[in-house]
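As you look at this complex, bear in mind that one protein chain is not there, while each of the others sits in place.
Right, chain A next:
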Amino acid sequence: MYSLLVPSFCAINKLSSALFQGGNYIFEFDSFADRDICREFVAAAIAFHGETGKSTSEKPAAALQDEQLSTAEMEHRIKLLQEDNELQRLHKQFVIGGILTEAEFWATRKKLLDQNDRRKPKQRVALKNEMWSVKPLSDGQSNRVTFNLTPEIIHQIFAEKPAVRQAYLKFVPNKMSEKEFWTKYSRAEYLHSTKNVVAAAAEAAEDEELAVFLKQDDMLTNEARRKIRRVDPTLDMEADVGDDYMHLPDHGLLREESKDVLDSQYEPYRRYFSQDLNQHAAVVLQGRVVDVELGDTRSVAEALARTKQAELANEVSDGNLEKDLSHRISRVAEIEDLQGPRDLAVAPLCIKDPRDYFDSQQANALKPLGDAGSGVKTLKFNVSSVEAYGSLRELISEIRVTGLSEPITDPEVAFKVLSGLTQNISSTKYHLGKSPHESILDSLPKVTKEDLLHHWTSIQELLKHFWSSYPITTKYLYTKVTRLKDAMSQVYPKLQEIKESVQSDFRHQVSLLVQPMLQALDAAFAHYDADVQKRSAKSGERPNGFM
């Protein structure tokens, strides 16, 4: 039994190798957060190792320890493998299969590994959508009403009601304790819930602090005014589901608006549901502005106050915004005749997935190098330029004299052309599919297609490592090349298998697709053999065990 007071990731890393040699382990943690982090890591490690099976479990463990990786690195790699199926297959095939080492595999993928910081590992929890409606627990027996205030609710109150936040910062702990503050606040809320505006005014007159909670929030009105000035006046008139006012009155929330008309002295104590709703919605949509631990009320209040201050300062310093806004307005509500020239529409540049080009390589298979595929021999004779230009000129004047012939083409020839074209198009349509983007690959059964593409990417990977090891200057490279060569020679029978597993109508096309892969492998082998011969000729004797 292992008791971890502080989760130590190095310890876990070392444990993971021990873990997979059997045995059960129980971990003890101090807090839930620690346990969660550890659990994630261990689950990932188990998933990673679980696939390899028992026989190879020592190898990755050894590899892990050899490299002195940090845990974050390991985690990141595991995550990358889990997300990309293709990468995982390649990794399994080569690293677990012992053809490449872990370091070599990742050496060509540095870019992937560097993307460490971009994503946050966990989802952030947003604010609750529920408005804290006053439904206090009241037991029917006594006159007590209980309000439950969790840190979450307190955070929400501070975010939505800046006056309360300011009051908290001002009053606590100088004038009253936290408990008193919240009791007063709850009393104010209770008064509001009774809809008794007159009573609210009365109590406010007596208790100064209570008055703060009962009155309308001035800070809020100022904020609202500022926001209004920055609203984009151009309006998208398109109606959508959100404009549905018909079906749910008050949007489903329980509130009753009192319709009495009161004296103006009571006006400040009136609360409007729509105002509350709008402010609540604005705060929820803005999300969590501060990332402070919710336990300490004071720090939450201060953090929110600071954020608002910073926002205000930014707005003041950003005088450009209004200018930009007016530019935008003039652009959107434009009068076309008065506009100047604008940038041209261009297709964005993008690096395409090489797998899209896979089936187009068939053409290479058919054409040997250096021959542009001419079936017809062009007469290669030496022509003087004078002669050539002269004959061209003659031909041009011939047309000028005779003019266009009538008919321009012999009708029989035209008919032959048309039927030839039609046949061509319909046969390619039959073979390759209707849309111009479909290809041979899509018409094959899915398994075959996946296999072919996978073989192609794995051959690319092998060849990448193979060619980069030349010239062979160290023993390490020599063993690496031998390993790669063995792996490559095993690909041939696999490709043959695929060819045979397909239906006979597709067999020809599949062999055309497979051809470039075989050619690439053949070229690699030819180079290997040539290099070996050169070496043995140089050394003058055959190395031991060499064929």
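Here is the rule we use: a residue touches a chain if its C-beta (ideal position, glycine included) is under 8 Å from a C-beta of that chain, and two chains touch if they have at least 3 such contacts; residues count from 1.
In the analysis below, contacts and distances are computed from a predicted model.
> Name the omitted chain as UniProt records it, choosing among "Ribosomal RNA-processing protein 40", "General transcription and DNA repair factor IIH subunit TFB4", "Nucleotidyl transferase domain-containing protein" or "Transmembrane channel-like protein".
Choosing among "Ribosomal RNA-processing protein 40", "General transcription and DNA repair factor IIH subunit TFB4", "Nucleotidyl transferase domain-containing protein" or "Transmembrane channel-like protein", the correct UniProt name is "General transcription and DNA repair factor IIH subunit TFB4".
> Which listed residue, A:194, A:286 or A:468, touches the chain dropped from view?
Checking the options A:194, A:286 or A:468, the one contacting the hidden chain is A:468.
> Which of A:43, A:72, A:329 or A:421 touches the chain that is not shown?
The missing chain is touched by A:421.
> By the contact criterion defined above, which parts of chain A meet the unshown chain? Give residue numbers in ascending order.
336, 341, 344-347, 349, 354, 357-364, 366-367, 369-370, 372-389, 391-393, 395-400, 402, 404-405, 408-410, 413-414, 416-418, 420-421, 424-426, 428-429, 432, 436, 463-464, 467-468, 470-471, 473-474, 516, 519-520, 523
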